[in-house]
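Worksheet for the structure shown next.
One protein chain is absent from this view; the other protein chains keep their places.
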Amino acid sequence: MSGLRTLKMATLGVAMGMMGSIAGAQETIKLGLSVPLSGGGAVWGRGSVFMCERAVKEINEAGGVTVDGQAYNFECVAYDNKYNAADGTKVAQTLLNREGIKFIGGSLGTAPVKAMQSLTERQGVLLFTTAWGFTVKGPKFPLTFTQMNTPFEILPNLIPFIAEQHPDAKTLAMLNPNDASGQDTEEVARKVWQDTGIELLSSDFYERGTTEFQPIAARLAALNPDIIDLGGSPPADAGAVFRELAAIGWDGVKVVEVGTGADGIKATGGDAVEGVYMGAAVSFVGDEVTDHQKEVNEEARAEIGESLNAIHIGFYDSIYALKAAMEAADSIEPKEVAAVMPGVTFRTFYGSEIGFYGEETYGTVQQMRLPVIITQIQDGELVELGRVDPDGK
Amino acid sequence: MADTLRLPYCAAGIAAAIGASLLVSDPYVASVVNLVSIAALIAVSLRFVMLIGELNFATAAFVGIGAYTTGSVLTIWDWPFGIAMISGGIAAAAVSVVFGYVTLRTKGPYFLLIGFAFTEAVRIIYSKSMGLGGNSGMVGIFPPIAFDPWMPTFVMSIAALLIFVLYVIEKSDFGKIFTAIRDNEDVARTVGLNILFVKVACFAIASFAAGVAGSLHAVVNNVISPGDFSFLLAAFALAYVKVGGEDNIVGPIVGAILLVVLGSYALGLGGHEHIFYGAAIVLAVLLMPEGVTGLLHKGRDFVMARGKRNAD
């Protein structure tokens, strides 16, 4: 089925290419993507490519990007970074030096992003990334921009909200995957929880790829905390942990701070994930959801088998941000585009017109001013509890 | 085939390759040349331990130890570049002596699977060491700026030198003991050889080469992460050996060139890259059990036999 689709796409691509060459006027700007397309992170990578292509399709159909009187079409070029630095380097070399790409529309995974960044900043290429942490941002990296909310944006809004909902909760146990996301999230979360006045009983890590969560659930339940926070755990892992916890008889406040979606967590957790709070998931039920959001989400579900999440959406927003910045700079030179990026605004997939901020946290304006969406699983559905529009500098 | 060193051929081959590397100016081609050189060195190191009849999956761990040592020496202690390069090999060799002394008493599948476990354990240890950058990896491992245009030549020269040294050792009397152990350990023991000592020596030499390959990997990529050194690295090296042919030292080099270059193109296949690589390995072991070089030898013998018949 997929093979057929690829064939169709290829035929379509060739046809469109021929039309392009007949028209002659449209030139193409390639946008590179460095994402995992195999292994455990494949579903994130595939959704990201889907969203990039979706944004590109919309933009091209609306006439493309107009710079200096010349209309350009966008094109997404994605390579598999396998979530490690070595393959991230290969991808970076291929995108920058083989494809000659000047704009990275999105990149996923801290280690491969660092590998990418060591080339992009040197070669003057603009980089959008979902990666977290101070080590990839700030004045040292003037060409790097962040396309999704990270724990630094999410947690200071999410944690006090939860604490307010559960004034009796006094103790906390944390569990994170032993990967870059887990380590980064843990560092921020530990601090924010303690600032909120919650006592941290333990903070543990598990290996990515673990399928058996009974032993760690036994450990967590034995501590008997009021709150269990699974931080940066992938949704499916989080669901499995909550299911084992329920089997042992633990019940309390459940949090997956950067939990990205309800599908994975429900798939493994079943009823045990009722009441889980998440900070990076997007709800597609309710009156405020637009037709456009619903339509894209349905397409994504058919294509990748999961609802869209904040990671995927970052790859849509970054393309619109690039369009806005190119038109504002009236240039397709990465450095000139990057220079105006902090000042531009664009319409995010979430619906509002936003710009960039982050000077207080990172030292440069490079973070999309995305709303922080607090969601909870209620009666098996992901429900939006609140939406905070950050107002910092 | 005569068991001589055939030095003129080696020298000519190495000189030609290094000479060609001087002509590389395109940065993408340069990056592929670097990858090929490093992959060839790792594959030759893996094959070196196969001389004593063991499949050394700990190779991946030793490449990692070399890379992290060089990374630490350059970014944390700020020592000179030359020392950083050598220290990767030395650290890997030192660890391998201890590891080999402990584990080389086991054989065959046990040794293979211990190597596998060791690789995974070491990888987890990096990921837990925040001083080494944890899971996010270690950044900023740059060679001196003057090296930049010469990187492919530099990397290839180091790889060629080490491969040549391994070749000389293999062809020496000491090297012949390796294959004697592989063919029959008991016979080798009865003539009074200290089997464990020879095995550890072979293992340490190979690990030194793997460690230097890791050092090169670190300075070429500038960034290293624990995920770079999973058991897949050894699996790919094994694929180079097997596809190229394990009978002589040219095999792994041919395999590395072939698969890395093809792999660079397969990267464009996205998630299909695994299918491509997997199919290449499966087809290679099924259709050419002696590898590409084995096939070429057979082809040559066939042509020569025909030529002879025609002459008659």
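In order of appearance the chains are A and B, and numbering begins at 1 in each one.
Basically, contacts are C-beta pairs under 8 Å (C-beta built on N, C-alpha and C of every residue); 3 or more make two chains touch, one makes a residue touch a chain.
In this section, contacts and distances are computed from a predicted model.
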| item | value |
| --- | --- |
| Hidden subunit of the complex - UniProt protein name among "Isoquinoline 1-oxidoreductase", "Homoserine O-acetyltransferase", "Sulfate transport system permease protein CysW" or "Amino acid/amide ABC transporter membrane protein 1, HAAT family" | "Amino acid/amide ABC transporter membrane protein 1, HAAT family" |
| Residue of B:Leu196, B:Val282 or B:Met304 in touch with the missing chain, whole complex considered | B:Val282 |
| Among A:Gln26, A:Thr171, A:Gln214 or A:Ser331, residue touching the chain not depicted | A:Gln214 |
| Where the unshown chain meets subunit A, residue by residue | 2-3, 38-43, 46, 178, 204-207, 209-212, 214-216, 218-219, 222, 235-237, 239-240, 243, 247-249, 263-264, 266-268, 270, 304-306 |
| Where the unshown chain meets subunit B, residue by residue | 50, 55, 102-103, 105-110, 112-114, 116-118, 120-121, 124-125, 128, 235, 238-239, 242, 271-282, 284-286, 289 |
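We adopt the following convention: only the chains that are shown with their structure count from here on.
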| item | value |
| --- | --- |
| Interface residues, subunit B side, partner subunit A - complex | 26-28, 31-32, 35, 124, 127-128, 130, 134-137, 139-140, 217, 220-228, 230, 264, 267-268, 270-271, 273-274 |
| Contact set on subunit A toward subunit B in their complex | 37-38, 42, 45-46, 49, 78-80, 82-91, 93-94, 96-98, 110-112, 114-115, 118, 133, 135, 178-180, 182-184, 205, 207 |
